[in-house]
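Only a single protein chain was left out; the remaining protein chains are all shown in position.
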Amino acid sequence: MREIMYREALREALDEEMQRDPNVFVIGEGIAERGGSYKVTEGLLAKYGPKRIRDTPIAEAGMIGVGVGAAIAGARPIVEILYVDFAMLGMDMIVNQAAKFRLMTGGEGRVPFVLRTQGGAGGGVAAQHSQSLEALFYHIPGLKVVMPSVPADAKGLLKYALRQDDPVMFLEHKHLYMTKGPVPGGEHIVEFGKADIKRAGKDVTIIAWSNMIPRSLEAAESLAAEGIEAEVVDPRTLVPLDEETILTSVAKTHRVVIVQEAVRRGGVASDIASIIQEKAFYELDAPIEIVAGLNVPIPFNLELEKASVPQKSDIIAAVKRSLYVPSYAMAAE
Amino acid sequence: MREIMYREALREALDEEMQRDPNVFVIGEGIAERGGSYKVTEGLLAKYGPKRIRDTPIAEAGMIGVGVGAAIAGARPIVEILYVDFAMLGMDMIVNQAAKFRLMTGGEGRVPFVLRTQGGAGGGVAAQHSQSLEALFYHIPGLKVVMPSVPADAKGLLKYALRQDDPVMFLEHKHLYMTKGPVPGGEHIVEFGKADIKRAGKDVTIIAWSNMIPRSLEAAESLAAEGIEAEVVDPRTLVPLDEETILTSVAKTHRVVIVQEAVRRGGVASDIASIIQEKAFYELDAPIEIVAGLNVPIPFNLELEKASVPQKSDIIAAVKRSLYVPSYAMAAE
Amino acid sequence: MAAVHAKKNAPSRELLEKIFRTAYRIRVFETEGIKLYRQGLIRGYFHPYLGQEGIATGVCAALKEGDYIASTHRGHGHCIAWGADVKRMVAELLQKETGYCRGYGGSMHIADIRAGNLGANGIVGAGTPLGVGAALAAQIRGSDAVTVTFTTDGASNNGTFLESLNLAAIWNLNFILVIENNQYAVSTRIEESTRETDLYKRGLSIGVESHQIDGNDPLAVYHLTIEAADKCRAGKGPILIEAKTFRHMGHHVNDPGKYMPEDRLAYYKARDPIDRARNALVEISGAEKSEIDAIESEIAAEFEEAVGFAKNSREVTAEEFRQFAAAY
Partner (left out) sequence: MAAVHAKKNAPSRELLEKIFRTAYRIRVFETEGIKLYRQGLIRGYFHPYLGQEGIATGVCAALKEGDYIASTHRGHGHCIAWGADVKRMVAELLQKETGYCRGYGGSMHIADIRAGNLGANGIVGAGTPLGVGAALAAQIRGSDAVTVTFTTDGASNNGTFLESLNLAAIWNLNFILVIENNQYAVSTRIEESTRETDLYKRGLSIGVESHQIDGNDPLAVYHLTIEAADKCRAGKGPILIEAKTFRHMGHHVNDPGKYMPEDRLAYYKARDPIDRARNALVEISGAEKSEIDAIESEIAAEFEEAVGFAKNSREVTAEEFRQFAAAY
């Protein structure tokens, strides 16, 4: 199969959907002529014109709100926010408008709105440009939360997002844009709520998403060299969450490590852990391990930035603790 | 001991701290002449004048940001936001400024800022005035999160908040303002990070906060009538969280029910559950039960509003499931 | 909602009657609605539009089918002026399944989505970006639909005001922002919230054609909106209209409004929009007192009927609601 970059896969999805549906349009800062900071929208201005590909001033609350309004009125807007950190400026529009509109109108009003943005640490962009904030959206009923880890999922999930009627927080990762992977030619759609087993294994279930997938897969390779076969489960969408695939894997391995880049306190990993312990209590042979970011804003210094988010070695250590590999078991707690 | 209302206890705290420290001041909508929507600041304008008790326009982002700036410059502002829902308008100032300033300045800058607001459902104020959003703040490192359930804690915690140097999200509950309870006379301070056992018991640990404390205590009374002794633990501050008191109780009862008014998905209850299963895995005789709000915005209709948040009967049922009381055990999952 | 065009100095009987009917219908809805509230039949917030009826009435009469409106927390008047069925409105306030929002929304979220009323909003200022978004959607699909957002003096100090009006301006959207300047935000006087109480100037400062008008004069509001909508459709939008007005009572049903100076209130009550609509109908078209009385009785009866309808409607059950919630 052909291999393309994550950002190319996203661009293909936008292109195909804009072609298919004249109601799809994109607004964002520097997305038109300049093609966006990560070049996802490059070339679309030439193809679809300034009506459907438009730059905005620096007004995140306004542009998100306008996107939500356009969606309510039947269009299919994609609002690109440069960094997920800046989505905080538009939280009212996300939380109090987009997410609640359907309920507030008794189910009559729908909001086919997609907010594309990116998060994650890397490269010394410091505290206000490095966060992983999926847990904030995850907690707000009415939002779908999508976090693709590979180009094929990026494309297929974005296409799906543009065909359904609820607001979607589509969260990319700044480190993934240039990564390559196979993407089927032709129409390629990935439904929400279907986890993907990125690597099969029998000894331990690693649940991860976004940029923690490549890292977990590397850890799994190293563990395999030591005879430990990890199954790596990628939920792909956090809302809706494919509990079934997760619980099936847990029933097979009886040990779970959840890896998230976001800080440990109050992250999505905690919620998944709470679900597993509730629904598969008797399956667990060891405490669920959570590998997550330090509870601290991300510092500028590159070494400290690294120390703030999960590394391959942290994942390996957690797996070994959960398998009670001597000397690691000690480190538990 | 004298009994006063929750809102009176808050007012006493403000009054005493404003008396003690000329740097303490309050801004908010309708808090001066009108005394605030819940009458917490009543009388303070007359006593401290318009310089320290001031009304603002409807500009939540601005007023929170101005509060943060004043704190950075050495004052001790309290910003009152009418409904926690409206704090979404100021999320950037909370998440990207207040919470991160200390780190971004290498520890040099401090933000002695208190945001007082209230949340929770009740009375048909509908989707945008009923949320319990503590999980959003809980996930942001740098914020303290305080949720008093009784007048004495409200007073003591607010006084403590006004004497320390990190931003505090002080989350009250609209249903508690008129509730009464004993509050010691004289200087009464409650430190952060100390859970309070609101009721001792040996059979099951109920962890709850804010308005779920009275509800859990009612449930505990009913359970006692059936011979089940629940211990009700009130963390009082979610950040910092008193893990020790929680784990001690779990080690005694071996069964845990966590009750939160917020929606189930991604709530603080999940995080506490994840901690308990990690640190007290071998103590648990049953899955941790979480009793929480439905994953849906709060509807206007009063009966449906009630159906959306935990009721006494839900707590009782969860306790019985965790004790494997026949017929309830069936209902598990 | 079909606009009844009319020359400025010769409004038709049809138009004048339509305006009076709308204004009066709002007046009855609010007056009677407050009674239902006091009987305990309505819960939560109820922000009456009493005294401000001229604005929604004049504006909506000037708009066309296919246009949009977005409203405020004080949204009953806009909903009625947009042509909503009073039965379903009362049912919504009574939290019934037959309400516009199945009883999930209530007063602060009353909407009529299918007709293009994007709804009331519990967040002050939020209707502005939503309205601009609807205007953008119209532009993208090549429609000449106009969107009006009703907003408030209080919302003018909120960031959404600047951000969204500016977006509407750079994109030349068919958007009209109507500021209902009733000079108070709950108990806070406008002079306490801003140094410049002429709010239309904020539009000028970002290059938006802006007007100030007496909001208690429904006919004047109508004419100005007709012009504004025409300009929008000719590609000259957006346009800002500041309509000055005053509430007839406190902020919500339970606010006695003691802080409102009596002389100001008297001043505005002497310029009651209902009276002006009625007078216009009588003086310009020569309507008879008996005709007026007939209209008023008809509207009163319509409300009574709506109450009956609402009372006889059922509520969504908890079980049904859980099914609805399962999609979340």
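Letters A, B and C name the chains as they come in the text, with residue numbers starting at 1 for each one.
In the analysis below, contacts are C-beta pairs under 8 Å (C-beta built on N, C-alpha and C of every residue); 3 or more make two chains touch, one makes a residue touch a chain.
Computed from a prediction, not measured in an experiment: that's the story for all the values here.
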| item | value |
| --- | --- |
| Displayed chains contacting the withheld chain | A, B, C |
| Identified contact with the non-displayed chain, of B:Gly35, B:Gly122 or B:Pro141 | B:Pro141 |
| Which residue of C:Glu14, C:Glu65 or C:Glu196 touches the chain not shown here | C:Glu196 |
| Residue of B:Gly36, B:Gly67, B:Gly181 or B:Pro235 in touch with the missing chain, whole complex considered | B:Gly67 |
| Candidate in contact with the missing chain, chosen from A:Pro22, A:Gly74 or A:Gly124 | A:Gly124 |
| Positions on chain B contacted by the hidden chain, ascending | 22-23, 25, 51-52, 54, 56-57, 59, 61-75, 77, 92-93, 96-97, 103-109, 141-142 |
| Hidden partner interface residues of chain A, rising order | 29-30, 33-34, 55, 57-62, 85-86, 89, 123-129, 294-296, 299-304, 306-308 |
| Residues in chain C touching the chain absent from view | 157-163, 166, 169-170, 192-196, 201-202, 204-208 |
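We adopt the following convention: only the chains that are shown with their structure count from here on.
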| item | value |
| --- | --- |
| Rounded Å distance between chain B and chain C, as computed from the means of their C-alpha atoms | 37 |
| Inter-chain centre distance, chain A versus chain C - centres from mean C-alpha coordinates, in Å | 41 |
| In chain B, residues with contacts to at least two other chains | 61, 85-86, 89, 126-128, 294-296, 299 |
| Junction residues of chain C, two or more chains touched | 101, 103-105, 109, 121-123, 159, 324-325, 328 |
